[in-house]
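The other protein chains are all here in position, but one chain of the complex has been omitted.
Lettered A and B in written order, each chain numbered from 1.
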Amino acid sequence: MNTLEDIYRSSVSFAKGLGVTFKNFLRKPVTLQYPDERPVLPVGYRGIPALLSDKETGKARCTACGICARTCPLGLIKIDSVLGPDKKRILNDYTLEAGRCMVCNLCVESCPFDSLVMANDYELADYDPDKLYFHKDRLVELGRPYEHSDPFHVDEPKKAAAEAKPAGEAKPAGEAKPGPGGEGA
Amino acid sequence: MAALADTWQALLDWYFALPTAILVPIAGLLKVLAVFGWIVINVLILIWLERKFSGRLQSRLGPMRVGRPHGWAQTLADTIKLLVKEDIIPRGVDRWLYVIAPAVVFTPALLVWAVVPFTKNWIVSDLNVALIYVAAAGSLAVLGIFMSGWGSNNKWSLLGAMRAAAQIISYEVPSVLSLMGVVMIAGSLSLQGIVAAQHRVWFIFLQPLGFIIYLISTMAELNRTPFDLTEAESELVAGFNTEYSGLRWAFFFLGEYANLLAASAIAATVFLGGWSGPFLPGIVWFVLKTYFFVILIMWIKWTMPRIRIDQMMEVGWKFLIPAALVNIAITGLVLLVV
Partner (left out) sequence: MAEIDLRTVTGGDRPELRDVVQKDLHEDEILVNMGPQHPSTHGVLRVVLRLSGETIVDAYPDIGYLHRGVEKIAEGWTYPQFIPMTDRLDYVAAISNELTYVLGVEKLMGLEVPPRAAYIRVLMAELQRVASHLVWLGAFGGDMGALTVFLYCFREREKILDLFEMATGARLTYSYMRIGGVRNDLPPGFVEKTRDFIKLMRERLKEYDALFTGNRIFEARTKGIGPLSAEWAIALSAAGPTLRGSGVAYDVRRAEPYLVYDKLDFEVPVGKNGDTYDRYICRIKEMHESLKIIEQCLDALPDGEVMAKVPKVIKPPEGEIYAMTEAPRGATGVYIVSNGTGNPYRLHWRAPTFANLQLIPDTVRGFKIADAVMIMGSFDVVLGEVDR
């Protein structure tokens, strides 16, 4: 009798299992055909650190203070600067060793001048390892689409909105547009 | 068009005018080539089908890139890749066994097709002991698997080969016994005879127990999950074919799918009436029924977890063989009474 019960129970459990796989057969596949289709990146996706630039002059906002270089756990940031006539540092070059960067966001957070940002670009591989040292121009170019280091940019607009109360306009600035980066598009 | 038909007719006339001593071997060779072509084409389709089907079961798309739409050329690309890969014979292998084992695994799958009726007339040889022949040919593959496992000089391969020997030999018994019920009803061992006996009702309805036992033991003989212990990826790395690569591995792969196809064809012939069916031509029915079994076996494979070796032996000897004997006894009794 036990054997019969066992057989019955087994058959039911197998049928159930087959039912589940069949149910999933009817579902839409979740595969993303990557190079043809691209994921919709959320705001604040961390691709690679990039330099923010002044919208008017187009120059990097970086003041060459070197805090990011000291914050980076791996020491990947090298800043080359000279002392200008008005005792301000002038940025000559800003090098990021992108091949080793672990995109931890610490440099962006440490920057007191809001001049670093996490760009959304992710297809940055190269055949030549030397090209993985990103220099100032490349980093400025990567940071061009962004305005703030904080992707959600909640601090000031939220406060401003709370004070002025224009209801609909307190949305976070839509700087980090989802979608592919400038590289492959 | 007419000219072509004339040429064809002329060719046929010339051919049939040949002396028998030449005609028979040529006919045999042509049949072998035709069967081989049928197997290769179907295996290409089967591999693609398995990948697409398992993909859909798993919420994936399966191959999509090579050959659009739906990656139809993926298997061709894989075949070419396997053909041009370096032929590696590892140091320390038993060279002779290692080299011929893939062929030994593949050949039985080819042999089975000698007796499978595609339609009423399309059959290589309507052997009068076809079912016995099928069982005998099917159990030859274990030789090749054991040769590869022993010859590879690899402990995982050896374990896989040991499992294969135990598994295939013990499941051969219920597999043959389950077919005996059908033989008793049909009164014939020839596959054409069995198809003819099913013109009123398919044997799957007369022999449900026999069918289930046959399905289970066939899956065990085919080394498909839940019985894929001989290669059991997560346990034995790749079992008996761990050391194989390139063309030799491709032969194992080809053999696996050819066996799947052969077993499905036998099941379709024995239990679903083979090529017989209304409206459509016989070959269409035959292919449809065969692929029904192929899909069923794939579906089970991609759902079930793997069973353990001792449990598998237990199922075989303590459940399937007694059940098959009971099935024979019941069939005999019913035949006696009716």
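Everything that follows uses one rule, which is that a contact is a pair of C-beta atoms (placed from the backbone, for glycine too) under 8 Å apart; a residue touches a chain by one contact, two chains touch by 3 or more.
Just so you know, these numbers come straight off a predicted model, no measurement behind them.
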item	value
Sole contact to the chain not displayed, among B:156, B:249, B:275 or B:293	B:156
Which residue of B:47, B:176 or B:309 touches the chain not shown here	B:309
Touch residues of chain A, complete complex, unshown partner	6, 9-10, 12-14, 16-17, 19-21, 23-24, 30, 41-46, 71, 73, 102-106, 109, 118, 150-152, 154, 172
Missing-partner contacts on chain B, residue numbers	54, 57-60, 91-92, 94-95, 153, 155-156, 158-159, 162-163, 225-226, 228-229, 232-237, 302-311
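The rule is short, and it goes like this: only the chains that are shown with their structure count from here on.
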item	value
Separation of chain A from chain B, taking each centre as the mean of its C-alpha atoms, in whole Å	52
Touch list for chain B against partner chain A, complex	55-61, 64, 299-300, 302-304, 319
Footprint of chain B on chain A - complex, ascending	3, 14, 17-18, 20-22, 24-25, 27-31, 33
